[in-house]
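Missing here: one protein chain of the complex. Every other protein chain is in place.
As written, the chain order gives the labels A and B, with residue 1 at the start of each chain.
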Amino acid sequence: MSKTKFLSPGALPQWLSELAAKATVYAPRREGRAVVYRPHIEGEAPELALRPTESAKHVLFPRAEALFSFTKQGEAEKSGRRLEVQEPAEPGPAVIFGALSCDARGFLSFDPVYEGSGTDGEARDPYYLKRREKTALVVRACKRPLSTCFCHWVSGGPASGQGADVLATEIEGGFFLQAFTERGDALLDAPSLAEATAEQRAEADKAHCAADKAMGEIPDLGPAQESLLDLFDSAEFWRDRSAHCLSCGACTYLCPTCYCFNITDESSGLAGVRLRSWDNCMSPQFTLEASGHNPRPGKSARLRNRVGHKFSYYPKIHGGRFSCCGCGRCIKSCPSSVDIRKIVLDAIKEVGHV
Amino acid sequence: MSMQDELKSAVRAALADCDCVIGWGPGPEVLRRSPLFARQEADADLFRADFQAVNNPALFLPEYKGRKVGVVVKGCDARSVGQLVNEGLIRREEVHVIGFPCDGVIDVGKVAARLEGLCEPGEVTSLREEAGAVVLTHPGGELKLEKNDVRADKCGRCRFPNALDADLFIGAPMEPSTGEDPYDDLKALESRPYEERMAFWEREMSRCIRCYACRNACPLCVCRDQCVAVSRDPHWLTQSDGVRDKLFFQIIHASHLAGRCTGCGECERACPVGIPVLLLKRALSRRVEDLFAYRAGIDEGRPPLLTFSLDEPAIKERHW
Partner (left out) sequence: MSVLAGKELRIVGFLCNWCSYGGADTAGVGRFTQPTDLRIVRVPCSGRINPLFIMKALVNGADGVLVSGCHPRDCHYAEGNYYARRRLEVLKGLLPVLGIDPRRFEYTWVSASEGQRWQHVVESFTGQIHALGPSRRLPAAPELEALLSRAM
């Protein structure tokens, strides 16, 4: 669990081919102005210069997946009608290549929820867990933060290996690769990789230190959990924070930690598919009740939920861990520049004043 | 008094009889401003109307119907205000419009392309304006960019840089820099065979994440929480991740905007994955202008698809 290797840039295509021989490899690709994770195509160089627009969560948690498909058999009038159910194919092994540290840490927020923590395993989610088990993460360390990055506020770091199977650090003439898990060791067991030297390890350590140093100060988010609860009923606070929010789903759908879904049946005639698809608390339908009543009638209540969930309700039941990995995608890609950091800090400040 | 100072006093004055004033203030990144909602005089000092004043504040007006609000607008934003008034979605007397001459706004995607190899846009630490240019500071030094090279595409074809029908206009009106819209973007796509055009949409839409930022950023998308895209009955769209559903939503959006879209381009700018969704709306705007000589947000009268005439001189029906 501590194998180290060295990857020269010239050997990258070969390593990717070696990985792709055993698993579906997802790598960042530039498409238009965006960088998205796509199944790797032989011979294509992954986009490693820019940070991915989206997170890699859809590899483990697809935007839409068939839980099963069904066909109704027989005549409706007769009592003999049967429902035939087909399960989907088992997911195969996968490797997410070139994810960021924050992406890997995002799955750590998913895990307890889908493992059914607090339910004695009753709410275990086999769909997610099967993929989780079969997916390895090759993470690349960041060198410099964007102005929207704040992984260090939420116990992460630009070169954190948390949740990663392999951490790749750019050093002189290539990448220093370090495995953190047995799965990672297996990925590094590849002919295209060279043994790493002690100097290379030292250089990687130095790069990590430099990256950590570039992150800036860390505010105390300790009071966040209580402050957000205290402000739950403060209509004015949330009105002002959400005034410019569009109530779209860009933040949640790009977020590596947002795990909510919807389940719908899509049918045609006697056949149908039960789909699980992404859902988000910014959407009015998320809480719309069958009666027509909506307990979160407007964007201020929805934004309050998003922030509250990440920095208060989730930590409360998951040992204090924020459901936020600090990747900043929700800020960077928000069409209206809503800044979750500012909301959390404002909340702490607001309550501190009272 | 500089235009920015004029703006601040205009906002301060407007607050006397407005619930709030909507404009642009500091954003989370150097290159991007955030819409600002001023409720107190002290907020007025945060207002800016400049190259980064990208968002369309007209978007928020229908929420405030029944209350008087002030809004700071560029030329394109003013056309959205005009169209909202025209359709009765807001009341003109409830809006205090503060206009200014707009020199175009930044397209962060274009800046990103110019920064390639140097850094990402989020690493820019400062921006200052010089005559017709912006100078960015980044970890490796400075980069001077001509505004013309990094302006949004819509600005290059803008014929109304000064807000129409403003209650108060600050700064000196400027001349539009261009004539008729040549629709070069549409022509480029239309010069390719049909199969390639559909393949283009298939490729572009495949990265759609169905966040509906395009819809929610659209000032004329007024159904808000009642959108047919999320209705289960009628069931226009499935919850799948397929391009058919994704493209079909764009068709819904464009067709509901036909003859109403003012071309502010917020749908396309809001798209987190950069899908050129404005093209479809432009195709319909061009069609509506050709058929009915109507430009949304500029021409008076009912939007052409909400009315008819017995004889349609521009419509050449097929004779079988």
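As a working rule, a contact is a pair of C-beta atoms (placed from the backbone, for glycine too) under 8 Å apart; a residue touches a chain by one contact, two chains touch by 3 or more.
Keep in mind that what you see is a predicted model, and the values were worked out from it rather than measured.
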Touch criterion as defined above, residue of B:42, B:131, B:172 or B:315 at the omitted chain: B:315
Touch criterion as defined above, residue of A:123, A:202, A:271 or A:317 at the omitted chain: A:271
Those residues of chain B which, in the complete complex, touch the missing chain: 186, 189-190, 194-202, 236, 238, 240-245, 247-248, 251-252, 254-255, 258-259, 279-280, 283-284, 286-288, 290-292, 304-305, 308-310, 312, 315, 317-318, 320
Contact set of chain A toward the excluded chain (per top definition): 62, 64-66, 69, 71, 86, 88, 266-269, 271-273, 275
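Just so we're on the same page, only the chains that are shown with their structure count from here on.
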For the chain B and chain A complex, residues of the former touching the latter: 20, 27-30, 32-37, 39, 55, 59-60, 109, 112, 116-117, 119-120, 122-125, 139, 203-204, 207, 209-213, 215-217, 224-225, 230, 232, 238-242, 266, 269-270, 272-276
Of all residues in chain A, those that touch chain B in their complex: 31-34, 36, 49-51, 53-54, 62-64, 144, 146-149, 240, 243-244, 246-250, 252-254, 262, 264, 266, 275, 277-278, 280, 283-285, 294, 328, 331-333, 335-339, 341-342
